[in-house]
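Here it is: the structure, laid out below.
Chains shown are a subset, placed as in the full complex.
Each chain gets a letter, A and B, in the order it is written, and its residues are counted from 1.
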């Protein structure tokens, strides 16, 4: 069994963003030399997500508006977590809806995707450097 | 390390449905000959889910009503994604709540389930043929 590990780093200047990280994950897979196996991609931070969906700006706008409706950022005192001095209580909730991680099959050396699947980093509390882990195991 | 790959195909005539796919995943596992490992089951489409829960029609009715409350289908112009000509903006949101994939342990040649766990395909934008990927790795 082979394994391969990479960290991807991001710095979103604003609070929230969705970034297509498929090319970076494909590059990690190519570097791994793994042909058959599983590829885990997870946010290493608890106010961010990794998820798979469509690379369509209108959809990303819809996600943004919907998540803000489900878990509004303001007023920040609505979240007890923010009594710690943080203002990111909403980000911990939004991340649960969108998920921490994806596991993607590796087949014949490629990410085994359906026609529209793309991997995204979802940032809900930006303004600093944060990481995504790529771990691939297989042969 | 062994690996095994299968696609399961579905055609839901209406817009939404939940289909128990546990027997098909068990058949894929039997065909694989894998005794110990991990089994990934994921929707290959971004308006569908794979999830694990109970095979109880009342619960499926509750999921349907709850998801429609969280992310209503109509009016379709509430979603910017639908400006592309689609009417499935809601399906992309519902799929995030229910999830893209499950990873199930394989132990002694069987899906290592608790007493009520069953795997479902959740369709949120039917009317055409769509796929689920089963990828099993192990020994």
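By our rule, a contact is a pair of C-beta atoms (placed from the backbone, for glycine too) under 8 Å apart; a residue touches a chain by one contact, two chains touch by 3 or more.
Keep in mind it's a predicted model, so treat the numbers as computed, not measured.
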Count every copy of the one sequence in the whole complex, not only the 2 placed here. 3
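As a convention for this text, only the chains that are shown with their structure count from here on.
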I'd like the angle of the rotation relating chain A and chain B after CA superposition, in degrees, nearest 5. 120
Spell out the residues on chain A that touch chain B in their complex, using ranges where they run on. 1, 36-38, 51-54, 56, 58-59, 61-63, 66, 70, 97-99, 102-105, 107, 112-117, 137-139
Touching chain A in the complex: which residues of chain B? 1, 3, 5, 38, 40, 42-46, 70-71, 79-84, 89, 92-93, 95-97, 99-101, 103, 131, 133, 135, 137
